[in-house]
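Below you will find the structure I want to go over with you.
For this depiction, one protein chain was excluded, whereas all remaining protein chains were kept in their positions.
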Amino acid sequence: MKKFLNTPEAFVDEMLDGIYRAHPQVTHTAGDLRCYVTANPVPGKVGIVTGGGSGHLPTFLGYVGDGMIDGCAVGGVFQSPSSDQILEVTKHVDQGAGVLYLYGNYTGDIMNFDMAGELAELEDIATATVVGNDDVASSVVGEEHKRRGVAGIFFLYKAAGAAAAQMLPLTEVARITDKARARTRTMGVALSPCIVPEVGRPGFQIGENEMEIGMGIHGEPGISREPLQPADTVVDKMMERIFAETDYKTGDEVAVLINGLGATPLEELYILYRRVAILMEERGVTIRHRWLGEFATSMEMAGASISVLHLDDELEPLIAAPVSTPFFTHVGG
Amino acid sequence: MKKFLNTPEAFVDEMLDGIYRAHPQVTHTAGDLRCYVTANPVPGKVGIVTGGGSGHLPTFLGYVGDGMIDGCAVGGVFQSPSSDQILEVTKHVDQGAGVLYLYGNYTGDIMNFDMAGELAELEDIATATVVGNDDVASSVVGEEHKRRGVAGIFFLYKAAGAAAAQMLPLTEVARITDKARARTRTMGVALSPCIVPEVGRPGFQIGENEMEIGMGIHGEPGISREPLQPADTVVDKMMERIFAETDYKTGDEVAVLINGLGATPLEELYILYRRVAILMEERGVTIRHRWLGEFATSMEMAGASISVLHLDDELEPLIAAPVSTPFFTHVGG
Amino acid sequence: MALTADHTRAFYTAWADRFAAEREALIALDGQVGDSDLGITMSKGFAAARDAVAAAPEAGIAEQMKLAGGALARAAPSTMGTLMATGFLRGFKALDGADTFGTGQAATFWRAFAEGVAQRGKARPGDKTVLDVLDPIATALDGRDDPLADALEAATVAAGHALEATRNMVAQHGKAAAFQEKSRGLPDAGGTVAVMLVEVMRDVARQL
Partner (left out) sequence: MALTADHTRAFYTAWADRFAAEREALIALDGQVGDSDLGITMSKGFAAARDAVAAAPEAGIAEQMKLAGGALARAAPSTMGTLMATGFLRGFKALDGADTFGTGQAATFWRAFAEGVAQRGKARPGDKTVLDVLDPIATALDGRDDPLADALEAATVAAGHALEATRNMVAQHGKAAAFQEKSRGLPDAGGTVAVMLVEVMRDVARQL
C-alpha cells in the first residue's frame, strides 16, 4: 500500500485537520472534526447537509461553501458517518428554514440519515431527503431506487445549492433537487482497484489489459469485464446505456461531467470528452455546461465516469449559477 | 499500458480537440491545434507565452486564460514544441508590447524558444525570457541554473499574469517574474512511474515499498531512493532541503502549492499540507496563500511536490489577484 | 441460572475479543461480495461497546445494552454497525428495568433485536441479510424455559443452520446486491456476525 499517511487510523482526521488549516471558509462543530460545516451561514436559508464515507474527495465535503451546500457529516473511508454526527451538522446549519438531506444511495448512509432525521424532528428541525441514484450500471430501468449514487450528485448539489441561495422554501428546494436527480445519469469504468487504508490491500483484482464497465466507486462489480478498448469505443459503450434510457431531442441541452476516479490523467478525460461531444453533436444535443476533472474519486483508482444532466429551463440557470467552495469554483455563466 | 486513448500517435491532438470543444475561452492559431492561445486577448498588454511537452496537465496550457498567460506551444508527450510553433503563438499573442517567454529549464525547450526568439526579432517582436528552475533536487546551491523547472512555475505564471494585467511594460513584467522565480523552491517525491503513450512501458522501476525523493516530472532521478516512510517524515525530509536554502524569518509570508503528480489522492495531499503548515507555524511563517491539487502532473505517476514562494510586498498582491482559465480559477484575495 | 448485571457485563468483553480475533476473517468474507470493511467495523464497534459498558460500572442489564448500542452507532456507522446498534437499543427498550437475564429475557432481547434490524434495514426474510440468522435465533428461543446456557446452545445451532441456508439465497441489499448470482454459494457476511454474537453469548452463559 503506497500512500502518504502516518497511520491508517489517523488518515481521515489528519486529512480533515489539513483541510481546516488550509481553508478558513469551512469549520467544524460539536468539537468533532468530522462535523464539517460552512463558516459563512446564510440566515433564513434552507440548509443542505450531505454525508458519506471518506475517500472520494472532493465528494462529499468539497461542495460545502458559498452557493452550494452547508454541511457534511464525514465518515471513515467508505463508511457512513454516524447519526449523531449528522444530527450535529443538521443542528448547526439549520437557519430556521429546515434542512435538506442530500446523499448517495447506500444502505449505511440511508439508515444513519433516517435516524438523524428522526432525532432532528424531535428538536423541531424539519428535514426533507433526496437520495442520489445516478449510477445506471447498478440496476435496471424500473428498479432505479436500487441504483447507487455516484459522481452525478455533483449536479444535485449544484441545483440544490442554487435553489436554496434563491431563498426558496424547503419543499421547493427538495422538489427541484429531486427533479435534477431524476434527470441525471452516470456510467463509470474502472481500470484498477483502490486500497482502503485500514484494509491495506486492494478490494478486487483486475487484469493488466482489462477494464470493468459499470464498476461502483467502492469497487462494486459492474456490468461487464472486458479487454481495454480504444477510448472512443469505451465511451460509445458507456453512452449507449445512457442514451437507452433518456429521451434527448434535437435542440435539448445537457450538462456533462467527465470525472476521473483518482489515477486517470486529465489528458485522458479530454479524449473521453471529445467523443461524448461528438455523440451529442450527432444527436443535435447541446452541451451547455461541462466540467472535467476529479469530482468523485475512489482514492487511487484508475478509471472515469460520465454523468449527464438533462437540463430544462428551470435547472439550467441553477447549474449556471456561481459558486465558490475550497474545492470547486464556478464563476457563473 | 492502461490508458484511455485511441492511438498513441493521436493522444495529444485528440486531447487538444477535446479541450477546444470544451472551452470556448481558448482557441488555436496558424491552423495548428498545438498553437494554443487565449480567445480573449487584451490590447496593448504584454503577451506571455509558455510551452513544453504534453503529459503535465494542467501545466502548461492550463494557465492560458484571463489574468494569467496568453499562449502555449504544445509539444508531444514530454517533448518540446517546435520553434515554428512557438513563433506562431508569439505572433498571435503579441499586442505590440512584446512577449515574455516563460517555460521550464529543459534543453529541448530552451533551444526551441531561443530559435523562436531569434525569428520573432526578425519580425520586430521584442521578447524577454524567464526560465523556471525551482526543482531544488536537481542541482546544488550555486548551480541553480542547472535546475529543472517543475510545479513552481505555477507561481511564476500567476505573478507574470497579474503584472501584465496591470499593463506594465515587458521589462517590468520580466523583472517581477524573475523575482518570483528566484524566490520559488520545489521538492518532489515519486512513488510510481508513468508511461509515455508512444513508448508503451514505464520509463523506470520503483519497488513496492520505495519512494524516490527529488525525482523529476519526467522520471529524472532524484536525490535518494528509500523505503516509503510516514507522511510527516516524508514532508520533513523534503522541507529540510527547502528550509536549508531559504531565509524565512518570523513574520514572513509564503504561498504554498501541494501538487499531486497524477495518481495521488487529494486526501493524501491534505495530510502532506497539514505537516507543512505545522512546520511553517513552528518558524513563525504565515502561509498567506495555498493551493492543493494537480497543477503539474506526470500523467499517472503517483507522488507529490511541495512548492514554496517566499512572498514580499510586491509579489503578494499579484499572487492574490483573481484569474480564470478553463483549468484554474481563483476568485481573488 | 439467570445472570445479573455483573454477569452480562462479560458479554461485551467477550464480543470485543471475538471480533478482534475475527477481524481478518470478516474482512476477507466481506471482500468477496462487498467492500471489505466488516472486520474493521465490527472489531472497532464492539471494542467501543466494551469500553462504554466498562466505563459505567453501575449500569444495569438494559442500560449496558443502551450504552453498547450508542457506542456501536458512533464507532461503526456502517450498515452492520448501525443495524447492531439498532438491535442493542431495541434490546434496551424491551428489557428496561430487568434485574436478571435468563432464558425469557434472552428470548425478549433477540426478538426485539431482530425486529429492530428488520425495521431499520427494511429487508425481508430470504433477502440474504443478517435478518435471516437473527430471526431463527429469536424463534429458537421463543417460549423455552430450559436454563439459559441450554437455550442459547439451541439458538446457536439454529443460527448455524440458518447461516448455511443463506448460501442458497441471492443478496438483495447493500453492496453484495450488485454481485447478484455471484453471491449464491457464499454465506451472508452479516449473518456470520450474528452467529458469532449468539455463540459468544452462549459461551459466556456456560462459563458462569
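When the chains are written out, they are named A, B and C in that same order, and each has its own residue count from 1.
Note that in this section contacts are C-beta pairs under 8 Å (C-beta built on N, C-alpha and C of every residue); 3 or more make two chains touch, one makes a residue touch a chain.
What you see is a predicted model; the values in this text were computed from it and never measured.
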item: Chains shown that the absent chain touches, full complex; value: B
item: Residue among B:220, B:253 or B:268 that touches the chain left out of view; value: B:220
item: Among B:112, B:177, B:264 or B:325, the residue in touch with the chain that has been omitted; value: B:112
item: Of B:78, B:157 or B:327, the one touching the omitted chain in the full complex; value: B:78
item: Contact partner of the left-out chain, one of B:38, B:90, B:138 or B:297; value: B:138
item: Sole contact to the chain not displayed, among B:39, B:167, B:199 or B:331; value: B:199
item: Footprint left on chain B by the chain that the document does not show; value: 75, 78-85, 106-108, 111-112, 114-115, 138, 146, 148, 196, 198-199, 203-204, 216, 218-221
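As a working rule, only the chains that are shown with their structure count from here on.
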item: Minimal step count in the chain contact network, chain B to chain C; value: 2
item: Geometric centre distance via CA averages, chain C-chain B, whole Å; value: 55
item: Gap in Å, rounded to a whole number, between the CA centres of chain C and chain A; value: 33
item: Where chain A and chain B are represented by their mean Cα positions, the distance between them in whole Å; value: 29
item: Set of chain C residues in contact with two or more other chains; value: none
